[in-house]
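One structure is given here, and the rest of the page talks about it.
A protein chain is absent from this complex, but the other protein chains hold their places.
Chain nomenclature is as follows: A and B, assigned in order of appearance, with residue numbering initiated at 1 for each chain independently.
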Amino acid sequence: MTTTPAPPAVLAAQAEEAAPDPVRPARSRRLKPWYRNGTLVVGLVIVGLLVAVAVFAPLLAPYDPVKQDLQNALQSPGAEHWLGTDKYGRDVLSRLIWGARVDLRIGFLAVLIPFVVGTVVGALAGYFGGWFDTVVMRVVDVFFAFPFYVLVIVLVFVLGAGESSIYLAIAAVSWVAYAKIMRGELLVAKKQDYVTAARLGGMSHGRILLKHIAPNVLSQALIYACSDIVMDILAIVTLGYLGLGIAPPTAEWGSMILDGQEFITTQWLQATIPGLAVVVTSLGLSLLGDGLSDQLSPERRK
Amino acid sequence: MTSTQPAPFRVGIDETVPLLRVRDLSVGTSGATIVDGVSFDVAAGERTGIVGESGSGKSLTLRAIAGLLPRGVRVTGGAVEYGGTDLLTMPARRRRALMGPEIAMVFQEPMTALNPVMRVGDQIAEGPRRHLGLGKAEAADLAVQMMARTGIPDPARRARAYPHELSGGLRQRIMIAMAVSCGPRLLLCDEPTTALDVTVQLQVLKLLERLCEDTGTALVFVTHDLAVVNQTCSAVDVMYAGHVVESGPVAEVFTAPKHPYTRGLLESAPDFDRPDRELVPIPGFPPNVADRGPGCPFAPRCGYVVDTCRTQMPPLATVAPGRLAACFETDRLGEAL
Partner (left out) sequence: MLDRLRFIPARLVQSIPVVFGVTVVVFFMVHLLPGNPALVLLGQSATPERVAALNTQLGLDQPLWDQYLRFLGNLVQLDLGQSITYQRPVTELIGDAVPVTLSLLAYALVLSLVISVPLAALAASAPGRVRDAAVRVFTLLGQGMPQFWVGIMLILLLGVKAQAFPVGGYGVTAGEHLYYLFLPALTLAIAMSPTTIRSLRASTIGVLGSDHVATARSKGAAGTTLFRRHVLRNAAIPTVSIIGVNLGYLVGGSLVIEKVFAVPGLGSLMVNAIFARDFPTIQAVALVVALFVVVVGILTDVVYTAIDPRVDLAAKERA
């Protein structure tokens, strides 16, 4: 309580895990196979569909997303353009589909580095403790004293708008959450009997970490990664809105909302639809994360 | 100053019937029946013990009477008659009005049963304010008086304390003070001394006895400890696997049990009067809630078992004046221990 807090999503999830589940008493609870886990399945379906849309964008989009057609600018939805056209006459539906490609790709990729770096650093800090742990925790404190967005915006600005800057900025800022979670997990895991037994048996730290502890604790990082991807996609879209994201004219949901905001009074769909796309994406990922959480760590739910 | 006699009846009490009559009460979840057709009576002013192991359903029986079953657990059959009226079919508001002035409960673990963020004096005063219509100051005074009655030293100062600032024994006295604050006619106690040190246990038991004697309050005392029942109660009901297997006056049941389980309990319990007696444990384990079959639930462990026992459930029947037992072979238990 008195040390640095973890991101709100993590804390809320931890709080939920700690609460007793009154509806299903422990006795009658059996671990369902994954395909019967409703949340997980729905999440997978949504995410799967979105990924499919992104992958098959060239086949699905009726028009070229960057092709301008100024004579047909700002059309309402109709037979020719199912979702209408934007201020440059570009087909909104096509831009939406191609935008999925951009936002989803960056969102998924942006998680990789923080996941790897944060997990390793946090695990080592938790397992070995000592001065390394103290240093890592101080660094984490400093990062947590900054709201996520402030750092990301400044960093992207420093590095110049564009895709690689986004990866770097997000990586620089979000690794700390993984570190904090992993450290907590390791602090608990290293006290378990099976670790003591392995040490007594002469196993090296490396082997213990890789073979015994990793499978148990990685699930937590994986579950957090799902909510982290949501945060990243929201950040990417926000950066797009601020003009700090992918350069135009590439279709991206955030910049689409920015373009649409001008015409909120006449063509309000343009600002609304990309946002809805983000909401659906986040919903799918959140369900996936919750489903995984149910599946991979049910014993935590008392 | 409130009188020490129970207040003249606030609810229509039929005084010709026993104060509490539990008839065929069944309690369970959607998957299993935990309390199976339990019946017993409690007369006004009588102190009854309900004895059984963990899992016998004794706590749930008590909670069903009080209307405090946990989520997911329901009454699946039977009736609970208080002063002639069935509590289970009563409108919720009316039933709630009884909780405090007529029926009160003392829980096992005072640390978790008391609200950690509320001063204990306020917690005691809550009932009287709601049910007796007392104002804030009057209720606070009453709370202090109640605390004094339960033997809490320096009650005025202690009333402002929070539960975590008091010792276990004091906390349990607070719970008791809270329970008797509205002068109830029936006090339900769920293992109130189990979580206490042995020396403190005795004090609390004596306190309960004294309070009940002074006010004529009936007591239902759930416990697994035979010695406690022996000490405090005049009647006892023995429960096993959700059934009442024996019923009767304490002295008689404990000297000449009429059910093999009761006999087994007595033989396996330490007896300070006869320290040299060999302790004989009951072989086996109590059945899991999910796999209770037909027939007597004690059959797998019973030394007197015959074939009928495994296929038919023995009814709780009168086997001697004032003595009930649920056993086909009760005659074979004739010898006193």
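Keep in mind that, in the parts below, a residue touches a chain if its C-beta (ideal position, glycine included) is under 8 Å from a C-beta of that chain, and two chains touch if they have at least 3 such contacts.
Please read these numbers as outputs of a predicted model, since none were measured by experiment.
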Per the touch definition above, residue among A:Val102, A:Val230 or A:Ile246 touching the missing chain: A:Val230
Touching the absent chain when the full complex is considered, from B:Ala104, B:Ala177 or B:Leu196: B:Ala104
Residue of B:Asn115, B:Ser167, B:Thr255 or B:Ser268 in touch with the missing chain, whole complex considered: B:Asn115
Residue in contact with the excluded chain [from A:Leu93, A:Val136 or A:Leu155]: A:Leu155
Hidden partner chain, residues of subunit A it touches: 1-2, 5-9, 11-13, 15-16, 18-23, 138-139, 141-142, 144-150, 153-155, 157-158, 160, 227, 230, 234, 237-238, 241-242, 254, 257, 261, 264-265, 268, 271-272, 274-275, 278-283, 285-287
Absent-chain interface as seen on subunit B, which is shown: 63, 66-68, 70-71, 92, 96-100, 104-105, 107, 109, 112-118, 126-127, 130-131, 162, 164, 175, 178-179
